[in-house]
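The structure follows.
One chain of protein is taken out of this complex; the other chains stay put.
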Amino acid sequence: MNKAITIDGKTLPFEDGQTIMDAALTAGVYIPRLCHNPELKPHGSCKLCVVNANGRNVTSCTMPASDGMVVTNNTPELNEDRKALVQMLFVEGNHICPACEASGNCQLQAAGYYLRMESPHFTHFYPPRRVDASHPDIFLDLNRCILCELCVRASRDIDKKNVFGISGRGIDSHLVVNSESGRLGDTNMAVTDKAAHICPTGAILIKRKGYTIPIGKRTFDQKTLSEFHLGQVKQPEPDGE
Amino acid sequence: MNNQARISKVKIATCSLAGCFGCHTSLLDIDERLFDLLGMVEFDRSPFTDIKHCGPCDIGIVEGGVSNAENARVLREFRDNCKVLVAIGPCAITGNVPALRNNIDLWDCFQEVYLYDPGTEGNQIPNDPELPLPFDKVYPIYEVVKVDYFLNGCPPSPDAIWNFLTDLIEGRKPEIDYKLLRYD
Partner (left out) sequence: MPPENFSNIEQQVASLCEAHDCEPHRLLQILIQVQEIYRFIPPEAITSIARHLNLPRVSVEGAAGFYSFLSLEPAGNYRVLFSDNVTDQMVGNQELMRQFCSKLWLEPGKVSEDRLVSAAFTSCTGMCDHGPAALVNGQPLTNLTSDRIDLIADLILGKSPVSNWPSALFEVNDNIRKTGMLLDKPFVSGNAIGAVLARGPDATLAEIKLSRLRGRGGAGYATAEKWTGCRNAPGSMRYIVCNADEGEPGTFKDRVLLNSYADLVFEGMTVGARLLGCAKGLLYLRGEYLFLLEKLEGILKRRREDGLLGHNIFGETGFDFDIEIHVGAGAYICGEESALIESLEGKRGRPRNRPPYPATHGYLDQPTVVNNVETFACAAIIAFRGGKWFGKIGTWQSSGSKILSISGDCARPGIYEYPFGTSVQEILDDCGVDEAYAVQVGGPSGVLISWKELDRRISFEDLPTAGAFTIFKRGRDILQAVRNYADFFAHESCGFCTPCRVGTQLQKKIVDKIANGHGTASDLEELKHLGHLMKTMSHCGLGHTAPNPVLDMLEKFPGAYEQKLRNLSFEPAFDLDAALETARRITGRDDPAAHLP
């Protein structure tokens, strides 16, 4: 007999080794997320995908599904808490949407829309952060970094380059690049790297491409974050794993 | 429209603090609906009326963030006089573009503007009491006074403004349609 979990009352089958997030994605059930991308090893840091499984809050992108697990996901309470997490991400960085090339393609912004965030609510930190334009093809603007480590993982696991890492601790945690000068231009990053195209916000931008697609015709002008993320589901291998 | 609104017009005040008046311009862009609006409301202090101080109002609409002492005084006046206070546009809600100066030392800003800029004559930092004195940072208005509602968009679209205002005027909690919720 197939193993299954239920999410908000809907029964979803899963295979051994799948997380709650995997099972949900396969079945087309949306769990909000920012740091997870099905192409990369789960990370579990943004906490947007926290769900309640058998009475306990767990991170769905890292928690293995187990047979009979009862999950609640799309509840007003959890969505309120998720909205508060998005608000936290907004105030801890410097997210100035109208002045950002990524506006309309930004998943943080789209998460705000999806969760109906009307204001960042908390006190802004306005942290001093670095902008690095040293690379000929890529901008790095740490004002917009949300520490999801998608670029860290993509560079390490897909590009096999380790261009990015995290240093500092707590609120001083920050993205660092693999050069003694600390400049992206002194690393071996290339514009064709996966890491150059995986940033969910505008922290990593490709130069000279900012406005090739006008505002109003961008990703989240066409679809919601939920539709976008569900479209990202990894196609299963023809003969299974 | 409820009966009360028909009898006495809703009193509205608006202002732009550290903003660009873009939100006000977008309000004017509701076009012919302006006639409907004017049938329902009466403007108190506002760039549209040139009234200098805000009297008791039903709704206060504030564009722009709080960048200087004058902004703070106006904002407090609005809060003290308006039953409902609305932050309109990202400058009022996050600080937005004016807040780009928040990580530049104020002394560096002053030097750049008044001492080093090629166009400056006299090379003096002005100290006239008539000039608003800047804060060390630009703040969203909700960090200075209590704000009741937020209307996003840079600027909010005329439709968003119209829907929002008609909700408020007719005594409903404004519901912002998903398509009209924009931070840019």
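Which chain is which? They are A and B, in the order written, and residues in each are numbered from 1.
Here is the rule we use: a contact is a pair of C-beta atoms (placed from the backbone, for glycine too) under 8 Å apart; a residue touches a chain by one contact, two chains touch by 3 or more.
Not measured: the values here are computed from a predicted model.
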item: Of A:L147, A:A203 or A:L225, the one touching the omitted chain in the full complex; value: A:L147
item: Hidden-chain contact residue, picked from the options A:T6, A:N54, A:T75 or A:S167; value: A:S167
item: Residue among A:N74, A:S179 or A:T224 touching the omitted chain; value: A:S179
item: Among A:N57, A:T72 or A:S226, residue touching the chain not depicted; value: A:N57
item: Where the unshown chain meets subunit B, residue by residue; value: 69-70, 72-73, 106-107, 110, 125-127, 129-130, 132-137, 139, 143-146
item: In subunit A, positions touching the absent partner; value: 42, 44-48, 50, 57, 59, 62-64, 81, 84-85, 88-89, 91-92, 122-123, 125, 147, 156, 162-173, 176-180
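Just so we're on the same page, only the chains that are shown with their structure count from here on.
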item: Averaged-CA centre spacing for the pair subunit B and subunit A, given as whole angstrom; value: 33
item: Subunit A to subunit B touching residues, read off their complex; value: 90, 94-100, 103-104, 109, 112-113, 116, 118-121, 123-124, 126-129, 215, 224
item: Subunit B - residues contacting subunit A, complex; value: 87, 90, 93-97, 99-100, 102-103, 137, 139-140, 142-143, 147, 149-150, 152, 154, 176, 178, 181-184
